[in-house]
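Heads up, this is only part of the complex; the chains shown haven't been moved.
We call the chains A and B, going by the order they appear; numbering starts again at 1 in every chain.
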Amino acid sequence: MKALTGMRWPWRALSVVGLACVLCVGVLVSAAPALAADPSGAETLADNPSAPVDYVWIIVAAALVFIMQGGFAMLTAGLCRAKNVVNLMMKNLMDFTIGSLAFFSVGFALMFGADKGGLFGTTGWFLAGDSYDVGTYLLFLFQVMFAATAATIVAGAVAERLKVKAYFLYAIVICSIIYPVYGHWVWGGGWLSSLPYGMGHVDFAGSGVVHAVGGFMGLAGAIVLGPRIGKFDLKGKARAIPGHSMVLAALGVFILWFGWYGFNAGSTLSASELRTAVIAVNTTLAASAGAVSSLVVIYARTKKLDVGMALNGAIAGLVAITAPCAWVEGWAAMVIGLIAGVIVVVGVLFFDRIRIDDPVGAVSVHGLNGVWGLLAVGLFADGTYGNYTTEGPFVTGLFYGGGVEQLIAQAIGVVVVVAWAFGLGLILFKLLDVVLGGIRVSAQEEIAGLDIGEHGSSAYPNFTVVEDIPYLMASAVEKDGGK
Amino acid sequence: MKALTGMRWPWRALSVVGLACVLCVGVLVSAAPALAADPSGAETLADNPSAPVDYVWIIVAAALVFIMQGGFAMLTAGLCRAKNVVNLMMKNLMDFTIGSLAFFSVGFALMFGADKGGLFGTTGWFLAGDSYDVGTYLLFLFQVMFAATAATIVAGAVAERLKVKAYFLYAIVICSIIYPVYGHWVWGGGWLSSLPYGMGHVDFAGSGVVHAVGGFMGLAGAIVLGPRIGKFDLKGKARAIPGHSMVLAALGVFILWFGWYGFNAGSTLSASELRTAVIAVNTTLAASAGAVSSLVVIYARTKKLDVGMALNGAIAGLVAITAPCAWVEGWAAMVIGLIAGVIVVVGVLFFDRIRIDDPVGAVSVHGLNGVWGLLAVGLFADGTYGNYTTEGPFVTGLFYGGGVEQLIAQAIGVVVVVAWAFGLGLILFKLLDVVLGGIRVSAQEEIAGLDIGEHGSSAYPNFTVVEDIPYLMASAVEKDGGK
């Protein structure tokens, strides 16, 4: 280590990278003999002549889910202040890049490897050995995008005050362990999927697995961090801290919505499931309904046509339809979306009231509506479609004569996902707080902006960035650092 | 109603949403018995083993058309002023969300339901009953994107002065009635498609159905509203009001162009039509040619390399190739695009001269070039491809020995679409003007920006927005409100 720090920087840097390479080669060597799989795809094609359309479908859907990273980046940046944009862009880029390598190394094996007691998977590390197979790679491709989506949701809730290094470590942990293990329980053949109620806990495209996990970890992060300086006045009343670009926020929502067609319809994992058409329509209608109802509600409350809330309402509708998208019809998707739009407004106002500062509303959008989506399956599933298959048994909710069975399975999943994500989130962020000597930047850095403090640069060097800095400074003095 | 206004807001809001839900459940109950269709897709797949590739194609194409909403949002925002961006983002978001729910409820049935006398359709409301079918949902998915595209075109022409509420009502009407009825005439088996000339009026992907409808409704809106304050000086000479971000405008064009591959090539509605390759190439060449020729023309006129005009030229080429894309070869697509680029420049200058203020050039881009695209079919169609099929009879234009027959059918369609869209547009905007006590914001609001007046917020709170406000105020005084 001494030797390392003594070297000139390029050699030091190269040494680190070299070390990583050697590690990888180690994996290779141990894995090399095991090529029993189909890396070229020749056998897979021979076995299944209709594989090409599935591969096209999943790869395109995965690309659509990927671009949601850009959507989240724009939405989060747009809803935050200009002085923190470099920091947000770095977090958004690195949660994907660090997270995908973590999911590649560890997470995928835990989530989709050979099941161990319904708890986690145990094979497929580094996609090596028998996992060097076109089918396994295809599954990884789609799933790594989902893992990264869960990771990036948290960025909004902890925005404008979390240290970058804490975020990097968080991204490793969520993508290696927290997300994959819960994911295994629902999608990897784990215990939640085999609950003895209804069809077991089901979550078509991840209202719970992705969004509730992200949303409730975000809640934990926001609580551990405390509110931003200036968010609450001396009486504890929430002040609006407007985001710096509504056009970026809107762009982010359009990109997210676009990507969601891959997220939901691609979750069939097979082009032969023509139910994709229903899924895509439901996705559209729920998003539209969410935007409309959230605008109606916020207008009723404030008499203002709040575009930020309408944008969040659209995402809320998308989150809520994600679990039930394959099991409900169009009108139900609209109703689910309408309710989602109400939930997001009530949620944002509620967290403001209890003084939890979630800068972009991520907890209400992804957490609360993730839960709503899971429950909606138990209510609206209409008994026309099975579990990723046209063959029965079908998923049937309360309103279609399915009784409360499915609703119970969904409710159990809700309790588990909230406990898992919020609980581990609290532990993780507390632990990071101790290990790193604080996960929150200093009050000085926060007021000046994380871009200067953490990155030594500005997102907009050719523009004059303005803000009510004296107010923030006064707040910081009053509240002793805002924490 | 009194009871409603007396309630605390969350309950009031919930009541409204609840009412909507109950209405929907009503539809459900009445529709529930009619499940004679194929909601799971099992039968559709059994009947047609090659359905999966069609479904993949249409869903991906629909997603591409969806992201054009983001493209329009960026282009319109970029070409307008910073003080109106919140307002524009809201309009762009809500025309899709409100419009898609309107098209779901009413429009789709009018457009594609069982034909009534060649005039409109009559089945498929709320996609319920027999419409709960994967094939019907798939068609809806693609078509709802088109309806919303037509709706959003108008936003640019009426930008920076139309009240939000008027826009919301407009969006409902265009997506429920104006667009679907005309659409039925061309694409739903209506009278225009069976004109006794050539192949009847044809419009492959909607130069007329989508773009001319949007463009000429926009013209009506721009006329009813009158020009923005400061657009014309005392002598009536047009002043440039530069848009606030050329980078957003450019991004918008790239996104639109990207989405147009789905718009045009997806309009085959079948992956087995390999003509998609020709369509996509033609789309590319026409857009390129439009940008080049508009830049040449504007440079010849002004000696300035006007990027806004080149961007509009690309869109003009795309609009013009939309109708003929499947029936012409590459060189003809280039010629069509070259002419489109000229048309857009001449159009923009013409509307400036006759004092109609179309802030983003939407009428020239979508209206005039929509017409040009329809006519181009009658000239350049080369007789190698039929009406969405490789089987004859083929569409053949004047230059390929088809005589004037097809050109006549196209010209009739042009007259009808202009009369329908412009006429109903005038009536609608005049009516809204009366009903709402004015559809234009006050001069004060217009000068200060619609973001403050209508939304109580700013798109860029961290930046200082600058404009020549004294000039605008003087203009307002001189012209008594600019109207």
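A few comments on the model shown:
Rule of thumb we're sticking to: a contact is a pair of C-beta atoms (placed from the backbone, for glycine too) under 8 Å apart; a residue touches a chain by one contact, two chains touch by 3 or more.
Being a predicted model, the structure only gives us computed values, none of them experimental.
In this structure file the homo-oligomer totals 3 copies of one chain sequence, with 2 depicted.
Assume only the chains that are shown with their structure count from here on.
Centroids of chain A and chain B (each the mean of its C-alpha atoms) stand 33 Å apart.
Chain contact summary for the complex, chain B toward chain A: residues 9-10, 12-14, 16-17, 20-21, 24-25, 27-28, 35, 39-42, 44-45, 51-53, 55-56, 58-60, 62-63, 66-67, 69-70, 73-74, 77, 85-86, 89-90, 92-94, 96-98, 100-101, 104, 126-128, 132, 134-135, 137-138, 140-141, 144, 164, 245, 248, 251, 454-464. Residues 50, 53-54, 56-57, 60, 64, 81-83, 242-247, 249-251, 253-255, 257-258, 261-262, 265, 271-278, 280-281, 284-285, 287-289, 291-293, 295-297, 300-301, 304-308, 310-311, 314, 329-332, 334-335, 338-339, 341-342, 345-346, 382, 384-385, 390-391, 460, 463-467 of chain A touch chain B in their complex.
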